[in-house]
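Shown here: the complex without one of its protein chains, the others still in place.
Every chain is named by a letter (A, B and C) in the order it is written, and numbering of its residues begins at 1.
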Amino acid sequence: MALDRFQDFLSALVAKQRALFVGSEQESIVDLLTKLMGTSGEVSGIVTARQALDHYVGLSEDQKLAFFQNLESSFNADETLVNLAYQAYAKNPCSQTLNKLSLTTEPRRLELLRRLNQTPGATHELVSMRTDLLKFLKQQPELKTVDDDFVRMFTSWFGRGFLQLETINWSTSAAILERIIRYEAVHEIRDWDDLRSRIDPLNRRCFAYFHPALVDEPLIFVEVALLNELPGAIAPILESGGGEVGRSSDFNTAVFYSISNCQPGLRNISFGNFLIKQVVQELQSEFPSIKTFVTLSPVPGFSHWLLNKSAVADDGDRSQLSELKAEAQALSQNQTAESITENADLLRKAVFNYLVQAKKGKFPLDPVARFHLGNGASLHQIHPRADCSDKGMQQSLSAMVNYLYDLRSIESNHESYASEGIVHFNDKLKSLLTKS
Amino acid sequence: MALDRFQDFLSALVAKQRALFVGSEQESIVDLLTKLMGTSGEVSGIVTARQALDHYVGLSEDQKLAFFQNLESSFNADETLVNLAYQAYAKNPCSQTLNKLSLTTEPRRLELLRRLNQTPGATHELVSMRTDLLKFLKQQPELKTVDDDFVRMFTSWFGRGFLQLETINWSTSAAILERIIRYEAVHEIRDWDDLRSRIDPLNRRCFAYFHPALVDEPLIFVEVALLNELPGAIAPILESGGGEVGRSSDFNTAVFYSISNCQPGLRNISFGNFLIKQVVQELQSEFPSIKTFVTLSPVPGFSHWLLNKSAVADDGDRSQLSELKAEAQALSQNQTAESITENADLLRKAVFNYLVQAKKGKFPLDPVARFHLGNGASLHQIHPRADCSDKGMQQSLSAMVNYLYDLRSIESNHESYASEGIVHFNDKLKSLLTKS
Amino acid sequence: MALDRFQDFLSALVAKQRALFVGSEQESIVDLLTKLMGTSGEVSGIVTARQALDHYVGLSEDQKLAFFQNLESSFNADETLVNLAYQAYAKNPCSQTLNKLSLTTEPRRLELLRRLNQTPGATHELVSMRTDLLKFLKQQPELKTVDDDFVRMFTSWFGRGFLQLETINWSTSAAILERIIRYEAVHEIRDWDDLRSRIDPLNRRCFAYFHPALVDEPLIFVEVALLNELPGAIAPILESGGGEVGRSSDFNTAVFYSISNCQPGLRNISFGNFLIKQVVQELQSEFPSIKTFVTLSPVPGFSHWLLNKSAVADDGDRSQLSELKAEAQALSQNQTAESITENADLLRKAVFNYLVQAKKGKFPLDPVARFHLGNGASLHQIHPRADCSDKGMQQSLSAMVNYLYDLRSIESNHESYASEGIVHFNDKLKSLLTKS
Partner (left out) sequence: MALDRFQDFLSALVAKQRALFVGSEQESIVDLLTKLMGTSGEVSGIVTARQALDHYVGLSEDQKLAFFQNLESSFNADETLVNLAYQAYAKNPCSQTLNKLSLTTEPRRLELLRRLNQTPGATHELVSMRTDLLKFLKQQPELKTVDDDFVRMFTSWFGRGFLQLETINWSTSAAILERIIRYEAVHEIRDWDDLRSRIDPLNRRCFAYFHPALVDEPLIFVEVALLNELPGAIAPILESGGGEVGRSSDFNTAVFYSISNCQPGLRNISFGNFLIKQVVQELQSEFPSIKTFVTLSPVPGFSHWLLNKSAVADDGDRSQLSELKAEAQALSQNQTAESITENADLLRKAVFNYLVQAKKGKFPLDPVARFHLGNGASLHQIHPRADCSDKGMQQSLSAMVNYLYDLRSIESNHESYASEGIVHFNDKLKSLLTKS
């Protein structure tokens, strides 16, 4: 029984059983949640969960907010029981009293999520529910505890052992490809022809993680170009469409030029770091000739940092860096491809020092840098005039960057980065470093 | 990428990375666990988890016991932090302080299991690990808390939404069928021919639950015979091999004659109740002509109850029941198929009253009865001389029982059973009831 | 090994072996064919076949013509051997001499096609080769014998027993869907959204035949709308996109609104008649509530007939029909949807009599009518103003027709149609019949 048939079947089962076992459809969602937490009959549990989820979808924004507020206030633990459990633990702290205390203090929200997830297709809807929740979070910081419980539950459900890596190509089902188009977040896929040019040619690859409970829904995907040289600009990759390619054995470089998270509801449930490493291995086994694995990445925070006074302030009185920054600021007034070519060295130097010296805490200010360096990659090369699209000009004056994934050093890179915030970079870049 | 290729690939990945990143293979398992809890680099985490699991397999029984004892004593929570978190909660019991308390009191065993489960194939090995643990549990009741944590983790991983129902038939892979032979626990499958006679004929069906992380490993399966009448004995089902069968549309009865749990390490993670109900739905949609869904079940506790004095005592001075029991005891001296035929009425009456009146707490003494009645089935019919195998004679003087799954009443049956222990039975059996 | 991997693999094999075994790539195609017919070594046979096919693709139009002319003139049989075989047969006509004669007279073109087909992927290229041939056929009627041999070979390869019916839906691979868009010949599919609206909704279905040697290539497909009434116009079907649909059990009518042959190179290798019948059965088993299976078909020859004098002449002096025709001709001057509505009865009557009375030989003049009536369908209803597109107005003044597939009568309909050209039609249409 294929998974989709299984889902179909269970949906039908629920539909039938709903008719058999259930009373009024008019029950409020609060009633339904109460009922769900009280059921012991499992069929009625599944049906009630389905009703609650269906009900949720129909709520207005205000009602959804109320729903989450109710989760925050009414699905905690029984205070008396917590106190008793703690007293037992305090008297005799051992595994038995601790386990009891741990179970007692578990917010009832977690059990609620587990029960909702019993019904077929629920995982998908719970991920969507968290997407809603995240929107409220900015205005309603008290809902953070509810979100923490979602994260706690999802971390367990979406453990790495349950993820499946799939190749995305022109033989993939339209149902999945349509989502790839929709979810691409870095370099927009314009239409199906554009998609085909990214996944069908012999020198293009695309990989995605899936989870068995989210049918046809990629969690994250990465697009790869196989080349014979380090790429210095994004346009040739996006436009070439793979074109005429010789035999595959020629490739010596794999470029990860786009990584997109697909499920906003799974934010902070991390897959990306492992995806790249697994894809490196996959490609290495298919193409033994490939020796270099790099990204071609944007530098999204550069312009903002360059122009931002407070950012300058962060750097204090670092004289040389401040001078460099002041000098580079002039560039941003003058954003033509030509002027950038003329000032390529200055731009390269400014970007390098931004990535290496501009910090948020002990880590780099740039979010993309944080992601790849945190994975154990190193800063490999900087390309001025690499992305002359409006977006590229705006965020980084067209500069892009290669991060290098070298399996022999990612683990040690990661360790020193994680503990001390050390940014590893190519020796050849050393001369660009400005004293701060 | 098929799941098995995914597993292969990850195994290779670990093998390679182990070579790249890891030092001595001589580290003790305690060191490895400590290291695992301390890692932040994820590749080294996966490798350390793999090492720990490989190490575990090589332990002696005594070392395994020590391993679990270590889990019990050294992977609890930080007492100071628990105290602090509780004080914050006691001062201001709200979702925030509760969540903090809940996280702080979570036994570190849970995080350990999560981290071990990061490495490919780990789920299977953790299930095996619990199988070992269960054996120690009788002698070492203090390990109960460790087991509770396994259950807590498994309940989350093996949630119903992640189970996949598969049909088992002659087109199923040998890798799976071989396990079906091995795991059959009720009516032994002698060899591949015997297996084929149970899954290949048009009037036989077999269904199993699978989990994506346990490749080729059934969790539980049920064997079904499609018939034109209520079956009164097991031998014709096992022997007939389906034989000549007319068109499928003729069937009016589906008989669940064998249900086997496959994974001892998943004990108490319940799948069986839902399996039967889902199979009922599946069969109903394929064969609209089938109106009756029954089991043909053993009565494993009958003989023991009949002969056991203390069990009699349980029933107190219930005069008529005691008399019936005394009368029926004579039967067990005289176990030939013939004598049973002569005393069929007595046996039927005794079995009925055993199932309905012999209790463990408020529920029936018989474990199979507890399972099906707890699912919402009702006691439908009793067949003396239904299983004349040695095992059948021994445990129930050859009697077997049909439990009826009627979707219209299982939920209400379940409710009254769960709350009050009410045993629902066929009206036609009423006359057999003896006053207690 | 999936079929595609099999193809990949064989391509690689050929590529490698080509390098190993083969001399110059400069050989002419005539040399290659000669070599191919002379090879006994099978690897060299496969390689030579591959070379010949690759060579063919690079030929100019003139060279292709010369290639086919060479097939016509130089790949017949050995005249002397034919004479000898005939003399032996004439002396003693028996199965032995006949078989010998039959083998001797077999044009060597057939063996050439068989040998070309040994190489992986060849079937597809041979189908394309015939597409080329068909274009030459009009100007070069002597090539008809070459085409007859293609047909003879294809008939054997594409026997019904080797066809596979597949459901086309949104889970189908993009590689196949892209061809569905391209091959749709009746009602153009504008883009992927339009495609989705035809195959994804619950009340739409699409089925195609595939052949194992033509990977991802549909041979023919049919689009179906499931409705609750007989459709009287095509626009609502194409536009509705399935929209909101209740439970599937409601449908009572299945409409085949588009049938497209995909492979011009397989012209006259008939699949269509069987496809519809198989789909009828498929739908009947999925939707027992569907009782009516009809087409919604164009009447492509109507306007031409109406305005064509010679066509009138065909009908001789049939007074009433001629009058009707003359009257209807006026309509075509005045092609607005309004005017057609006003003259609906006249149009209906004219279309009916065109379909029933205008003949080519003993069969209807209209090609679509010939197809469906030849399949055993009957003329069921006529709809004026059913297709107001430019194409629809032009070819039939907007009229469309339902042909009814009733499994109980298609075989008898077919027999009387095939032998006597009888056009079966709905009794309710009888009154429209004009004396000729």
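Quick note on the criterion: a residue touches a chain if its C-beta (ideal position, glycine included) is under 8 Å from a C-beta of that chain, and two chains touch if they have at least 3 such contacts.
Small disclaimer: the values here were computed from a predicted structure and weren't measured.
*Asks:* Could you tell me which of the visible chains the hidden chain touches?
*Replies:* B, C
*Asks:* Of the residues listed, C:K35, C:R179 or C:K277, which one is in contact with the missing chain?
*Replies:* Residue touching the absent chain, from the options given: C:K277.
*Asks:* Given the contact definition stated above, which residue among C:E188, C:E323 or C:E415 touches the chain not shown here?
*Replies:* Here the residue in touch with the unshown chain is C:E415.
*Asks:* Pick out the residues on subunit C that sit against the missing chain.
*Replies:* The missing chain touches subunit C at positions 1, 3, 6, 9-10, 12-13, 16-17, 20-21, 40-44, 46, 72-73, 76-77, 79, 82-83, 86, 89-90, 93-96, 98-99, 101-103, 105-107, 114, 117-120, 122-123, 142, 144-146, 148-149, 152-153, 155-157, 159-162, 164-167, 212-213, 273-274, 277-278, 281-282, 285, 376, 407-408, 410-411, 414-415, 418.
*Asks:* For subunit B, which residues touch the unseen chain?
*Replies:* 4, 170-175, 177-178, 191-192, 196, 216
Just so we're on the same page, only the chains that are shown with their structure count from here on.
*Asks:* Using the touch definition from the top, how many steps at minimum link subunit B to subunit C?
*Replies:* 2
*Asks:* Which chain's mean C-alpha position is the greatest distance from subunit C's?
*Replies:* Result for the farthest chain: B.
*Asks:* So the centre of each chain is just the mean of its C-alpha atoms; given that, what is the distance between subunit B and subunit C in Å?
*Replies:* Computed from C-alpha means, the inter-chain centre distance equals 56 Å.
*Asks:* When the C-alpha atoms of subunit A and subunit C are each averaged to a single point, how far apart are the two points in Å?
*Replies:* Once rounded, the distance between the two centres reads 49 Å.
*Asks:* Mind checking the centre-to-centre distance between subunit A and subunit B? Centres are C-alpha means, answer in whole Å.
*Replies:* 38
*Asks:* Can you tell me which residues of subunit C touch two or more of the remaining chains?
*Replies:* In subunit C, no residue touches at least two other chains, as defined above.
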